[in-house]
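Below you'll find the structure, written out as structure tokens, and then a few comments.
One protein chain omitted, others in place.
Labels run A and B following the written order; every chain starts at residue 1.
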Amino acid sequence: MAEPAGADALVFAGVSKVFGAGTTRITALDDLSLAIKAGRVTGMLGPDGAGKTTMMRLAAGLLRPDRGRVHVLGEDITKTARAVQSRIGYMPQRFGLYEDLTVQENLDLYARLQGLAAAARPARYAELLKLTALGPFRARPAGKLSGGMKQKLGLACALLRVPELLLLDEPTVGVDPISRRELWHIIDGLRVAGVSVLVSTAYLDEAERCDEVVLLDHGRVLAQANPAAMEALLQGRCFKVTHPTMPRRALQQTLLAQPEVLEARLDATSVHVLLAPDIPPPEIAGAAWQGVAAQFADVFVDQLHARRPARAPVAPVAAMAPRDHAPVLQVAGLNRYFGDFHAVKDITFEVTRGEVFGLLGANGAGKTTTFRMLCGLLPASSGTLLVAGQNLLKAPAEARRQIGYVAQKFSLYGALSVAQNLAFFAAAYGLRGERRARRLAWAEEEFELGPFQAMNAADLPLGYKQRLALACALLHEPPILFLDEPTSGVDPLTRAEFWQRINQYAANGTTVLVTTHFMDEAEYCDHLLLMSLGASLAAGTPAAIRAQAASADNPDPSMEDAFIALIAAHEQTIRRAA
Amino acid sequence: MNARRLGGLITKETLQILRDPSALGIAFILPLFLLLLFGFGVSLNAEHVPIGVVADHPDPTTDPLVAALRHSRYFEVRPLPGLKMARDLLSRREIDAILWLRNDFTRQTLVNAPASIGLIVNGTDANTANLVEGYVMQSWMIWLAQQNQVASHPLGLPVALQFRIWFNPALRSQDYLVPGLIAVIMTLIGALLTAMVVAREWERGTMEALMAAPVTMAEILAGKLLPYFVLGMGGMALSVALAVFVFAVPLHGSVLILALASALFMLVALGMGLLISSLARNQFVAGQIAIVVTFLPAFILSGFIFDIRSMPMAVQIITRILPARYFVSILQSVFLAGNVWSVILPDMAMLALMAVFFLGVTLARSHKRLD
Partner (left out) sequence: MWGRLVALIHKEFLALLRDKASRFVLVGPPLVQLLVFSYAATFDLSNIAFVVVNDDPGLAGRQLLARLTGAPVFNQVATLPSTAGIADFIDSGRALMAVHIERDFTQNLLVGRPGPVQIIIDGRNSNTATIALNYANNIVLDFEAEWAAAHGTPPTPATLVMRAWYNPDLLSRWFVVPGIVGLLTFVVTILVSGLSVVRERESGTYDQLLVSPYRPWEILLGKAIPGFVIGAAEAALITAAAVLWFRVPLTGNPLALALGLALFLVSAIGIGLMISALAATQQQGLLGAFLFLVPAIILSGFATPIANMPEAVQYLTLLNPMRYLMVILRGAFLEGDGIRQLANQYWPLAGLGLASMIIAAWLVRRRMY
């Protein structure tokens, strides 16, 4: 490690970067300056389009700044890119693996590219395979690894020759909680070894594991500090709110309607509130306020709130629709095979009217397969599937009017404008005359799509794509709403806003089935099904699932802790059975 | 260039080729498919053309003429009773031509007044019509020669015309189509395959990882070029073997020159493929561009089917910038004529120039950056 402790591993000085040409120019970085200290783990957070990936690529010498200078490990990257590249490690968002090459072949390739001497390779391979626990899979093609294993292999490839600076671009997206933890263990080990690490992430809780955090927005640095110090600044503004009678979700809606409340999140047992600075808690009859420590999510909201227009107005909760507990979705003994592969294993659950039901699990857990069978997009291999009393696969087409559907990645007609997309879906569901006009006006207002009407759906910012997809699915006022990973890739603020809407529709009597790989979103659901490798790990209310995982060491586990504990237990049962 | 890094890239590419059935398919199955399709499906030699013969008064003078037609492999003779029926059959496309010997045919020839033989062809397919005319003329000449022998006095055929067709005496169209087709196939392997595999690296995000590694752009390009060069030459060898052993196309020139010219052309095609992929980072777009700018011109403007000499001058000038044109010319010469240096040297020089141009532009355009 050539850099003396305390020196800067990475320096951006007045860097600007603009993409596109002509009328569609996007400013990714806007006169950005910052310095990242050597020997530390620095986290980079920010909403979509904040410029995180552009910064990573500039630091790796893959982009040239339009203005300003980028110094990496003391050298100007634009002048000596290749020399610098032999001293850094870089893992791009999709890990940069050759899917048809085996684990060993991927390692061989990157070892040669990074100039690792042949004699040094066996020892280094052994070390990395041990670190990543990939030893048993050396001969497996990278494409056949799970998301978490790919991530670790990508990391191993970036670490073959111990880098002085390691750049990780969203390494934990879509990866299961266990793999995330393992990745952070590896990063902690690197910190001990003196490697400087810059990691961008969409998970706010990961910020707390960094020595320093950089908050980016619109290509500028909002804040750069130690996360604990940032949280400390919010001392006295964070509260845990409980109410003896009001359900948590209704309490959350009530709180959000208060002008003083910047943020109200559902917590394990209460509502976590962030207030605007220097304001006492508002009076809500019966609500108990208890001051708590700030979380990094509060920092994020607080920092971004100052620069964002006020949050979308949320209609007050209408009188709660009566819950008659009539089952709307019934699934029993559901199985699905793809050839020999048992993708969904004997799943059973029931969803009642007005309920938000979540299917949770990492990528590849079988959520989407289950989801597609429910929508009638995929026949089940065996089992019962009833949506409003019918199997959508066999029921007449009219039965599908019952459901609204938001596909993964917000599938819209990219070449059509926002207005054309809405008009098409209105027609597809047979909306006509006054109702059509009313619903289109509703969609435009509710989702603030007015300014984007003429824009092509493909060109919308991700958050607005999500809104448009939701608008299209809700135009015909379906009693049941299916959402497949509706928050994937969306930044934490947009996610929170999205859940607020969903809870509001549920409160009005819409039944919602949603899949997600964000464990913290479990709190927004009434009931959950936790899935892993096609099987059900646990089912029930979030509180019940957490309680299942509670232990002496961890009496009040988070959903993520619960997930990890349940998987460990599940694996043990499998092992015992074998 | 660092041998260790280049070796790593080449190993990776080779493994990918071996594991990806579509690459091997394009390199080996596609040549097989196209050669069989064109070798058997495309023939410009009309054979067994149905021809209606109307002899108003068949007699010993007309019979040998009809017999000459019958003996020609080009015709399927249908004797017909009258012209009306013949015209009817022609308009219904049941026959392609009518040979009409009027009732005064024999009388006229006996008094040495020229009798006219009427030939009516369906001119819709102008090329076939031309061929039919030529074939009828050949049969007619045979008949005249026979008449000359039996006649007491020489009949008027003053010129002893002797045709000598060089290089392809039987005028087999396959002998010129198959070598030309090899150029089209090499274009597909070189340009289309290469453009698509590079685009695939962009799509899957592996290019980003490669570029962040301490390799040079020249190494990345060479790591693509060399494996696909070998693959292309393999496809070339397969095509040549098929041409010689399945389609019995003679190979008069030297195999070495053929290999050398193919190697040059392969470099040009790979250069075009790499250049396209530096413009389009998506397999779909790269594939479309490759088909439009390399495959179609190689197909139509290279002289593979349509003789460049028949094209309008403006189009002929355009063909001069097409690498396939030079390769087709070399192939047709080396296969059918032999080592014709006056063709091979200038064409090879053009190919070498183009290889340098395309590879040079690609190298100059490729930066180890994403923007």
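Note that contacts are C-beta pairs under 8 Å (C-beta built on N, C-alpha and C of every residue); 3 or more make two chains touch, one makes a residue touch a chain.
Being a predicted model, the structure only gives us computed values, none of them experimental.
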Among B:67, B:291 or B:361, the residue in touch with the chain that has been omitted: B:291
Residue touching the undisplayed chain, where the options are A:125, A:429 or A:452: A:429
Hidden partner interface residues of chain A, rising order: 372, 375-379, 392, 397-398, 400-401, 403, 405, 407-409, 411-417, 420, 423-425, 427-430, 432, 456, 472, 482
Missing-chain contacts mapped onto chain B: 34, 37-38, 40-49, 90-93, 96, 105, 108-109, 112-131, 133-134, 136-137, 140, 144, 147, 153-169, 171-173, 175-176, 283-285, 287-288, 291-292, 296-297, 300-301, 303, 305-307, 309-312, 314-315, 329, 332-333, 336-337, 340, 342-343
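Operating definition for what follows: only the chains that are shown with their structure count from here on.
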For chain A paired with chain B, centre-to-centre distance based on mean C-alpha positions, whole Å: 57
Chain B partner contacts - residues on chain A that touch it in the complex: 19, 57, 60-64, 81-83, 85-86, 88, 90-101, 105, 108-115, 141, 154, 157
Chain A partner contacts - residues on chain B that touch it in the complex: 2, 4-5, 7-9, 11-12, 15-16, 19-20, 204-206, 208-216, 368-371
